[in-house]
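Before any comments, here is the structure.
Shown here: the complex without one of its protein chains, the others still in place.
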Amino acid sequence: MVLWAVALSVFRESIRDRVFYNLLLFAVLLVGAAVLIGQMTAGQDLKIIKDLGLAATSFFGLFIAVFVGVGLVWKEVERRSVYSLLAKPVGRPELVLGKYVGLALTLLVNVLVMAVVLYLLLAFMQFSSPESVRAGWEAPAADPALLKAFLLIYVQLLLVTAIALFFSTFAGPMVSMALTFGFYVIGHFNADLKHFDAVVTSTPLAWLLRALYYLLPNLAPFDITAKVVHGQLVPAGYLLMTIGYAAIYIAVLLTAASFIFSRRDLK
Amino acid sequence: MHAIATENLTKDYALGFWRKRPYRALDSLTLHVEPGEIFGFLGPNGAGKTTTLKLLLQLVFPTSGRAEILGRPVGDAGVRRRIGYLPENPYFYDHLTAVELLDYFGRLFHLSSADRAARVPRLLDQVGLGAERRLPLRRFSKGMLQRVGLAQAIVNEPEVVFLDEPMSGLDPIGRRMVRELMLGLREGGTTVFFSSHILADAEAVCSRVAILAGGRLVASGRLADLLAFGVKGWEVVVDHVDDGVVDRVRPLADRMTRIAERRYALELSPEVRPERVLADLAAIGASVVSLNPLRDTLEDYFMRRVSEDGHQRQVEA
Partner (left out) sequence: MTARRGGRPLVFGLVLAALVASFVFVEIWRDRVYGEPAPGDSVLYIRSGDALGRMSLSFTPLVADIYWIRAVQYFGGARLSALPTRRYDLLYPLLDITTSLDPRFNIAYRFGSIFLAESYPGGAGRPDLAIALLDKGFRANPARWQYVQDIGFVYYWWMNDYRRAGEWFNKAADVPGAPWWLRSLAAVTLAQGGDRQSSRRLWQALRETADNDWLRSSASLRLAQLNALDAIDQLTAVVAGFRARTGQIPTSWDALVRARMLSSRPVDPAGAPYVLDPASGAVTLGADSPLNPLPVGTQVDRPAR
């Protein structure tokens, strides 16, 4: 169908624009770190490798989501390739959604490959570490629970992509990038907004901040790295609700983006 | 049913940041294009030709008025399947090759892979890009992009094709290719709506034209009708006029110019029927080498109408 054709063209463009070279950097970084940290106290390096692997997945993914995301619609309009595209039987909402799915696909491949690389490295550590060291680990090396963390990282990236795409329907890349990164940072400190009444004396202001807490994207709950690395259980219900939250939020952003784009004069 | 129809189509743009002053890019355009004809949409730069095309393709939304393509409102989803569009100064996707681009667009039309595999090479050959089909588009020159643009405009074998400055950036060979393409499309029953400011090209292919200036329709109709008003006379070149018969020939024309030994150019005034003169010349024993109407070119007509309109605007303002 048309949406899928648009999505595949975004994916193909990502390949041709060499987006996936970041995977090489990731692999080098991780293996390099593993080698360097190998000298540290036994047992600590597992936690650090896991932390590093998950953090790097999130970090690289973030850059892809933002840098590619802000150009998804904007580039088409700026370069005017959108004219010939929209003259075809492609609705404007389909274009917006197709672009989103394309980048989601790119990110999926990226995260999956990173997960595989990390697991390979962890499996290697599993086999090469002596029994005494392994006994001290809070969680197994190639822990399947890490997949939960990867899942939430991916979902968080989808949310950031939606934010970037939303801005790209009406703003240029500089502004969009600044706003998207801004929302990302705010999203991580969001939980503090709720408790700002500890420093703010005016009650209406505290209520406003609490309202903002609920309306702004809350990204901190997607980071379950600490729990997973320490072998703590993350309930399935928590995963479901967090993913549900993201899904609805993404729906809001995509709906708004489609609406805005549908009403624009493409001069 | 008209192939394309507009009724009082108007587009205002809001200019300025704080106090928005409306700028009327198109003012109450009403025109009809019949199926199967080549329609030339002419006008100077900034006349509103591209705005009209964008309104027809719903790239921008009208301030007021209506527009229909093939009897359906321009926003209709089904209509898009049956039309094609070549934008001005087209840009596609740098990272794709010509084949990939046409294949992608073909997919958007739900063409089967068999169809795409058959049509794409044929179209590329038709527009003269056979050799470069696997080059990435970022390496294409303006002329090559123009050709790709034409190919993608007709990949779905449309019933109506919109071409914005189709000859732009092309060398004479390319222009002939475009002309032949348009004529071929007409032969196949496709309606061609093209905008241009190169009047000679329009003159060569169009059945009807419309002239736009300053956002307003200044003239429209069949080319022959429009230019008939401008027929200035006829030129007859005759040979084998011996000195003896020169005097019998002279009164037939307003002016007589000697070109060579026994060859003269006669200028006839517009009221005179050239057939009568030819008969008379035959009776005298001269032979006719050529007969040409001295008429306004489209360019003369165009200049006249546009400057008239300009004066009228000044009077209004």
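Order as written gives the chain letters A and B; numbering starts at 1 within each chain.
Here is the rule we use: a residue touches a chain if its C-beta (ideal position, glycine included) is under 8 Å from a C-beta of that chain, and two chains touch if they have at least 3 such contacts.
Remember, it's a predicted structure, so these values are computed and weren't measured experimentally.
When the full complex is taken into account, the listed residue touching the unshown chain is B:Gly65, out of B:Gly65, B:Pro293 or B:Gly310. Only one residue from A:Trp4, A:Phe63, A:Trp207 or A:Phe259 touches the chain missing from this view: A:Phe259. In the complete complex, the residue from A:Ile15, A:Leu36, A:Leu147 or A:Ala251 that touches the missing chain is A:Ala251. Residues touching the missing chain, restricted to chain A, are 51, 92-93, 189, 191-192, 194-196, 198-199, 214-215, 218, 220-221, 223, 225-226, 230, 235, 237-238, 241-242, 244-245, 248-249, 251-252, 255-256, 258-259, 262-263 (touch as defined at the top).
As a working rule, only the chains that are shown with their structure count from here on.
Within the complex formed with chain A, the residues of chain B that make contact are 13, 54, 57-61, 77-78, 80-81, 83-87, 89-93, 95-96, 104-105, 107-110, 149, 152-153, 156, 162.
Residues 2, 5-6, 9, 12-13, 16-17, 79-81, 83-91, 263, 265-267 of chain A are the ones that touch chain B when the two sit in their complex.
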